[in-house]
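Here the complex is missing one protein chain, while the rest keep their positions.
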Amino acid sequence: MTTSSEILLAGIKEHDPRAIGRAISVVENNGDGAADILTFLDQERISKVMVAGITGPPGAGKSTLTSGLITILRNSGKRVGIIAVDPSSPISGGAILGDRIRMMDHALDPDVVVRSMATRGRLGGLCASAGATVRIMAAAGCELILIETVGVGQSEMDIVQLADITVMVLAPGFGDDIQAMKAGLLEVADFLVVNKSDQPGASGLLMDMEQIFSAKEEESGIARVLETIASENRGLEELLQSMENFSDYLAATGQKEQRRNRALNAETIDWIIEMLRPRFQDAMNRSPSQKDPRIRAKELISKTLRVN
Amino acid sequence: MSRDKKHSDWQENELAASLSRFPERKEEFSLHGGAEIPRLALPDTIDEDYYEHLGFPGQYPYTRGVQPTMYRARFWTMRQYAGFSSAAESNKRYRYLLEQGTTGLSVAFDLPTQIGYDSDDAMSLGEVGKVGVAIDTLADMEMLFKNIPLDKISTSMTINSPAIILLAMYIVVAEKQSVPADKLRGTIQNDVLKEYVARGTYIFPPGPSLGLITDIFQWCSANMPLFNTISISGYHIREAGSTATQEVAFTLANGITYVQTALDAGLELDHFARRLAFFFNASSNLLEEVAKFRAARRLWARLMKNRFEARKPSSMMMRFHTQTAGSSLAAQQIDNNIVRVTIQALAAVFGGTQSLHTNSRDEALSLPTEDSVRTALRTQQIIAHESGVADTVDPFAGSYYIEQLTDSIELAAADLISKIEQKGGVVACIEDGFIQRQIEQAAYDYQKEIEVGERIIVGVNKFQIEEEDKPELLRMNPAVESAQIAALQKVRDRRNNDDVQSRLTTLKIAAESGSNLMEPIIAAVRSYASIGEICTVLRGVFGEYRD
Partner (left out) sequence: MTKEQTPFRVLIGKPGLDGHDRGAKFIARALRDQGFEVIYTGIRRTAAEIAATAIQEDVDVVGLSSLSGAHLRLFPEVVNELASRGGSDIPVLGGGVIPEEDIATLLENGLSGIFTPGTPADVIISSFKKASQQHRNHDNLK
């Protein structure tokens, strides 16, 4: 193990912001020492952490809601981790990570660990970085980690699946977005939050969502559709309590472990593809071909993997 | 009705009343050589279309101006925004400006004052007395207006979130000069909605902020009838990078919100509407700006008449202040800025502004020196006295291009306003960032054009030179901050602190009960409670807004 990895690992354990931030960069950039860091993180802390994904269309109030949840968690003395994901520009590869603005009120609180991440144009590949970030934050003593992302694209859906619990935030006035998301919603969301519930159209939205979620509610006996006004901190305590109850329910029924395994598998697949990519890229470059890609892939796999 | 009938009606009513109240500056306006300059040039044939789109000046829909004779009676108010460092320094600058012929004061406050922090607050570090005068307590306000008779001048104050506190101080200072509130003339900016999207000096969330504004409307319509209770500002929206059309749309959408809030609170439209003032930007595209001012005036008149069913003409008239575009000033070859300001000031005058601030040449580098402020004021005086543009009303009317552009800006702004309303109104659009994103995109596109050279800024991306001479700049005395903090401490030591506490408690109870806060705040400032102390009470009750 290199000295710098040792320093970073020690820093993570002591919850040093600079070490946490750098360790995340190292794994995100797949830099020297990434493997060392990931191998020696505190596994016990990682197994205990609760990970919640918070997603929803832009403007629904996710950041405000997240910031409100942080305040409540901090009042109860819990150390919190936040991963805020924004899309990278497909053209330049750059990104504006703007979710940070609404979390600045917690900037001087050492027990609120925030990391802004860009999707960096990797299809499912972000899971790998975000998953490692979750584990670094957990190893630094964060008891609850919130992953905040715009829930419209497939890659964001994948990130959400890293979480133990998924919260979808909606607000009145996003009719079309909601219609488009409905099918996906049923698959992934554990909770549906109707934010800005004092605005016109909220009650209709609430009724729609309750109908869709009635089966899920019956199964666990925990309310899954909640109302909030995040800007006034209303409904947030109830949301957090429901999330915690649900997390307990998942743990008690063995579903938490199932979900974790599923997430780890997804990450592993990402890594397999990521690690094999250069070798296949190389093989393709060496023998250009007009063959049907599916057939060519099969041939390349059998050839490339057998050789090594 | 025939053309002649409408015309003669206007002459007998609006025009005659105006001429007797505000006689024209000269018996006769004429060109060198004697040819007469008409008061109002008209087309040969006047049809319904003319009445619908233009009308006569001082008559609905006010496209041609809000007064029948416009600048033939009185020039616009030449109002130079100023204020820096301490109250004593600013007082000196105001008296200088009054001596130089400025006709209205315009007070700039420093950022801590604008955001409700005392000068000794940790948040105020480095900002005390920087962009304007630092006001902590009534003592500073007394110094600011020392030897300036408040019944003789009109005062404009650029203050928004804590407007109610500064207004209360102004009222108490006047009271000490034995000037009653109903004699006070001036304007408070008091436009908090644009702070959330463009200027950034918000304190409280939108709901309670609108409540404070309504308290001011209510109190002033009963006690301070000559004072403009709000200046609904597009200026800063434009400075933040919006287009001319967006400036009109977002400003009028804010205006609609204030009117609706006041109506919802039970106020009578025709009681408060004539005290709504506006504030626009004058940028360098002269023709677009002229059309913008005319379009804004017509659109507001139509909204007030058709939508809010205003009955009094004064409720439909958009009166506005204009400032030349600060963001258009270049730090390179700064004398060029004098020319930019001249073009922009002309646009405002052609557009029918009621008052005007002209920026100084050195403002891209620092606050202006006395010399450059004088040149800026002289620019207005030259336009007024030498250029002749003030001698006839609405000289651009009837230009095919200007009329087309006026129509299209009005239409596009009305569309954008409907879009905002479909999305739940201004407050919802602020919270979801819709308005901010529109402005940001426009600003980005504009700057991109400059960066790639598609848009030429003389001396900046073309016609550059090596500049050797460094202009003389105004330097702030770095001791201002410590002196201001010491003065505040002195006030705290001298005042009756039990009295202050009890008035702050009364204020807290009033804020919690939702009653009008004007009187409790007047009582608090009279006891020399500081802005920070009052805002701390209000923050506790209302909460704080964060971007």
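Note that the chains are named A and B in the order they appear, and that numbering of residues resets to 1 at the start of each chain.
Throughout what follows, contacts are C-beta pairs under 8 Å (C-beta built on N, C-alpha and C of every residue); 3 or more make two chains touch, one makes a residue touch a chain.
For clarity, every value in this text was computed on a predicted model and none was experimentally measured.
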item	value
Contact set of the excluded chain (shown chains only)	A, B
Selected residue (touches chain absent from view) among B:19, B:443, B:491 or B:541	B:443
Residue touching the undisplayed chain, where the options are A:94, A:254 or A:288	A:94
Residues of chain B in contact with the chain not shown	111-112, 114-115, 117, 122-127, 130-131, 195, 198-201, 239-241, 327, 330-332, 364-367, 440, 443-444, 447, 451, 460-461, 470, 473, 476, 547
Positions on chain A contacted by the hidden chain, ascending	4, 7-8, 17-22, 24-25, 28-31, 88-89, 91-98, 100-101, 104, 107-108, 113-116, 118, 120, 275, 278
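Rule of thumb we're sticking to: only the chains that are shown with their structure count from here on.
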item	value
Geometric centre distance via CA averages, chain B-chain A, whole Å	47
Chain A residues touching chain B - in the complex, by the definition given at the top	59, 61, 101-102, 104-105, 173, 196, 199-200, 231-232
Chain A contact footprint on chain B (complex, rising order)	205, 423-424, 428, 431-434, 543, 546-547
